[in-house]
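Omission of a single protein chain aside, the complex is shown with its protein chains in their original locations.
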């Protein structure tokens, strides 16, 4: 049994913390919105009144926060982890942030006597709830080895991909592919709808061949059902595409398709759909073909 | 047992014809390059000396040809199927051609007393060899029902998606998604390589999450191994992207991402890579980042 | 004085025919909508009751029609020019059509004993009204030389760019650049408006440097004034982008930017703006940034 402070109990963090608690660990959760700790308590965990309160006594500090500034603040702020965690504490950052920020924070953590790995995840809300996440881990071998038993509680595929920051780099590539796959699926659906195809039949057969993907499996039927409840919000995917774009620029590589997809994600946000699931990228693609979401029936009565 | 004329014994057609022969059918193959019939003979089939020779006596005529003009020619030419097949013969066109041409040919076949369905496939060479193709079928219910036992010999997912031409429309959508997925995977790999990531580890973890796809499963390791032997050639995917582009235009829909991907496929062909597998789209993406195929080592010694 | 049959008296054709009449030529106009001949009559021309009526007795037949099928029909139909024009008649096609169709029709005209050049124009409604068009001429030297005095009545820049069809090829390139320039101007205006810039001042200074263009001079103030009355309609520019796309494909070249712009033109049409001026591409760009035309005030009260 490990004592784990889990900071950030949103759509992703909450089920992850619950899985850790159900696996027998002593999980002390904290979220800026206190009522979000309720499901964790139901699962056998505890709630802390503040960040420092959660961190005190923890052997491991897990973070699942929205963006680079949030992680930086929670780690290095006055009430932050670096100031309150015991020497040797292992920090597992599940958040998706900039690779360069991740590497910098790991160095700061080391200077403060802590150990830190970046462990961003893929698989979405379903993956978090089913403990079936894919986890891309960056950090020192020994720290990754120490974290692995906990990572395997929440993830199905746990891979050590390189030094600090490498997990975030792979996650950036993941987000590039996922947003692109949603865009392509959306264009295919709009195309098929315009041609009067039987959409559920088309989705079934597309899924069986080389066009098959996790995005198609998880998102197509929701799109056809006009169900864009998050899930993973456009706002967050927009943030992630910014990470991809700037990391590509820094590395001197061109990502023409990813860059166009980033623009479509930005347009989805600009249209006021930032709070919807990232599959709402479909709505932008549909609008570009004159198929507004209001009038849209997906060819069904 | 059904007597089947199988015209077009290339990378896809040959293993499909063999599966039908091994399933106990009397398969008479014909290809413009006669030696391509050899594997079919080894599998228990027969070889015809000409198209009319193959068609004579056949209950079913199967076609697997490169492009719309080929199918039009083989069906409606002087030595064509419409002129030589017995009334009531069922024509199964596995080729990927223009939806409007498919619908037109089905009408011509009906006028000539034949029955015709479009049944383009997805799954690539591996799908053909493992009889695991995804088949998108357009045509009249009765004809699709009659063909289904044969389709299920070569395919794992067989779905009737609409009237004549609908199979081709869905196949066009399939090709849009597949080419796009190859482009996205390529951009991700170039991005990761430039960041010095452990590429095989990255591919493993990407495949486990929402970025997972059939393209990633089948193509990533080949790309990393500089193995671009076809498989499905860029030249053919370029032809297919032309079908997508013009069918989208006819339907009045915008496919911005698919359209950019079509340009990258065109660029791959213009670079002289038209004879390589469609995963050679990677080479264009790599060149755009100054990573020419000649000097490229994928970060491995 | 030359007797000229002028077929097609729309936004472009009408002022061109008037200029020819005012220059002293005997211009006999015909349009499917008879009242369109009124301004020509006011300018000293005549109106014909039918195509054959206009063509009979003409030394030159000028065409200004919307698309390839229109020109093909007017030339080769039962009541067409080829059937009714006197041998040796010079046909000047000002329409913008497919280069391959233009070359084919020139050959048909030659077979019928006529001479034909393609002479598509650029400069828009203003260019037509001010006799300041840019004319890109394809055809045989002698025919171009014969036509030149008439071309110079309506155009300021008249250039012989190659054999039959070459004028249309250059016009396709022209349309690629023009649509692209409108898209870029639109993105710049949306960008500047979002940043709260003084838009008229910005347009003035942009026009004085390397960003200056005919599109900026002619379209920026209209866009800022929400004036999208045609001018040259989106529907026609959409048709032209189809010509560019297929001609690029035939030539084996990639036009990634032009291809994306073609998608945005298609989206503008899909949004119901096909009847507006091509500068209405701005409306699509603005919508992509959440700046709908209904609520938009361009930062002005």
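Note that the chains are named A, B and C in the order they appear, and that numbering of residues resets to 1 at the start of each chain.
Quick note on the criterion: a contact is a pair of C-beta atoms (placed from the backbone, for glycine too) under 8 Å apart; a residue touches a chain by one contact, two chains touch by 3 or more.
Worth saying up front: this structure is predicted, and the values here are computed from it rather than measured.
Touch with the chain that is not drawn comes from one residue among A:117, A:220 or A:270, which is A:270.
Shown as candidates are C:5, C:121 or C:147; the residue that touches the absent chain is C:121. For the chain missing from the display, the contacting residue among C:68, C:89, C:174 or C:268 is C:174, taking the whole complex into account. Contact with the chain not shown here comes from a single listed residue; of A:18, A:89, A:213 or A:255, that residue is A:255. Across the entire complex, the residue among C:47, C:241 or C:264 in touch with the chain not shown is C:264. For subunit C, the list of residues touching the undisplayed chain reads 99, 121-124, 127, 133-136, 156-162, 166, 169-170, 172-174, 176-178, 180-181, 183-185, 187-192, 194-198, 201-202, 204-216, 218, 244, 247-248, 251-258, 260-261, 264, 285, 288-291. Mapped onto subunit A, contacts with the missing chain fall at residues 242, 245-246, 249, 252-256, 259-260, 262-264, 266-267, 269-270. Where subunit B meets the missing chain, the touching residues are 256, 260, 263, 267, 270-272, 284, 287-291.
Throughout what follows, only the chains that are shown with their structure count from here on.
The geometric centre of subunit A is 35 Å away from that of subunit B, both derived from CA atoms. Mean C-alpha position of subunit B lies 40 Å from that of subunit C. Taken residue by residue, subunit B touches two or more other chains at 252-256, 260, 264, whereas all remaining positions touch fewer.
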